[in-house]
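Only one protein chain is missing; all other protein chains are in place.
This part shows subunit A:
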Amino acid sequence: MYSEKVVDHYENPRNVGGFKKEEAGIGTGLVGAPACGDVMKLQIKVGADGRIEDARFKTFGCGSAIASSSLATEWVKGKTLEEAESIKNTEIAQYLSLPPVKIHCSVLAEDAIKAAIKDYREKSGSPAGTDGNAAGKAAE
């Protein structure tokens, strides 16, 4: 039922955890809804050169949701914000061989990346104006 890659990411998830969301250079995305059965929190840490130097995630959801977010953290590392933003859910779904009923998991992972970047931009754009309380507002 699950592909080998999904099982691998589920059993050995990469980059589980979190950064302090108030810290400089951190962007936090929180997407999904508990009532729908999946919630993803994805965080990026942007370096002085503008590239994403690290990423973390936590996910409430099925194996495909966990695998999609785990993979997303791997893929964004080392990328510029523009490059990370261009990651498509279809690429995630294809890489993990997700069946049609699990495509929404990859959509959520793409949304989580975009939400984290958006949060980072808002924070760095007007550092005094935002308190970085990303967990208090769901993205989109």
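By definition in this document, a contact is a pair of C-beta atoms (placed from the backbone, for glycine too) under 8 Å apart; a residue touches a chain by one contact, two chains touch by 3 or more; residues count from 1.
By definition in this document, contacts and distances are computed from a predicted model.
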item	value
"MFS transporter", "Cysteine desulfurase IscS", "Type cbb3 cytochrome oxidase biogenesis protein CcoI" or "Acetolactate synthase" - which is the UniProt name of the missing chain	"Cysteine desulfurase IscS"
Chain not shown, touching residues in subunit A	2, 10, 13, 16, 18, 30-41, 58-63, 65-66, 101, 104, 107-108, 135-140
